[in-house]
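A single protein chain has been omitted; all remaining protein chains appear in their positions.
What follows is chain A.
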Amino acid sequence: MSAAVQDDRAESIRMIRDSAAAVAPPGGDLKRVRELRFQDPGFDPAVFREMGEMGWIGLRVPEAAGGAGLGLGEACALAEELGAALVPEPLIPAMLSAAILAGTPRLAKLLAGEAVLLTAWQERADTLEVPGNADASRRFIPMAAGATALLLPVREGRKLALYEHPAAGLTIERTQDGGNVGSFTPDLAGATKLAEDVGPALEAALEEAALLTGAYLLGGMERAFAMTVDYLKTRSQFGRIIGTFQALQHRAADLKMQLALTRASIESAAAALDEGATGDARRAAVSRAKARAAEASLRVTRECIQLHGGIGYTDQYDVGLYLRKAMVLANQYGSASLHRKRFMAVSPEVEE
């Protein structure tokens, strides 16, 4: 990439970060997030519409199809900002849906944020496979309590057709972060076919969703860690600021290194995909980044609780919200263990 192109890119990523402030209040006010917890639908449809108006749902959709046509560098930067603010609206699942709705009349309403269309692709826990069994229960649909309708991939011969399925009759289970997941058993009789084959698009969209989830986790762990470092600088015990204790300093340094590795992993994966990586190269880059983000986010957030001491264990103190979010997202779109295996299955030899 030339220096000029690189500069343009950096500017575009900076603008996306700034624009996130519309939904993610600077200063880390989590009042709105707390108010939405543990009740249906777990997010604010008006904010979801705002995301549509900002062009975020269609961020990765080509301009010709009505999207913004931006890269994963931009998308990851946005997800990171939203993760820092624990924004609960299901933007990443909606972006996945947008990727497979190209060319269908449903796309416009989703991109506008007027319809919450969630894709019911998953048939079991911890997978990125889409078998598309017509009668198999679909599970773990994020924020399904707010779904306008569901998108149902169904295997038809060698193709993966896409149906729209009513959102009625969902079983909703709450998640640790205050959101929810839905499951249901499809009934094609009441479904409408939207597309003949979304297989390749869905496969790519799942890769991107995994990477974006990693970026969201990165934003969350950065914020939780920043809160913790602030606390170490102000909390006093034994007549000393606790941040002067070397045992705590070294733990903080270790967490900082986890953050740096996660950022390097996410950003290099986004760059690889933006440069056109496909197939095994794409899978390796995404799996590396998601494995790191999943493991690091759990480690960083639980150590942030420990470094806070008792106050970190109270629900009213915000750092716990980040732990709960990591518990939900670490395994969404594949756990660290799944991604390590997937990486090993596709990764090339170590270059010497």
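Keep this in mind: a contact is a pair of C-beta atoms (placed from the backbone, for glycine too) under 8 Å apart; a residue touches a chain by one contact, two chains touch by 3 or more; residues count from 1.
Definition applied: contacts and distances are computed from a predicted model.
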- request: Between "Urea transport system ATP-binding protein", "Acyl-CoA dehydrogenase family protein", "PadR family transcriptional regulator" or "ABC transporter permease", choose the name on the UniProt record of the chain that's been left out.
  value: "Acyl-CoA dehydrogenase family protein"
Task: Out of A:Val229, A:Ala277 or A:Val328, point to the residue that touches the absent chain in the complete complex.
output: A:Val229
Field: Omitted-chain contact residue, chosen from A:Ser19, A:Thr104 or A:Ser347
entry: A:Ser347
- line: Interface residues of chain A toward the undisplayed chain are 229, 232-233, 240-241, 243-244, 246, 248-250, 252-254, 256-257, 260-262, 264-265, 267-268, 288, 291-292, 337, 340-341, 343-344, 347, 349-352
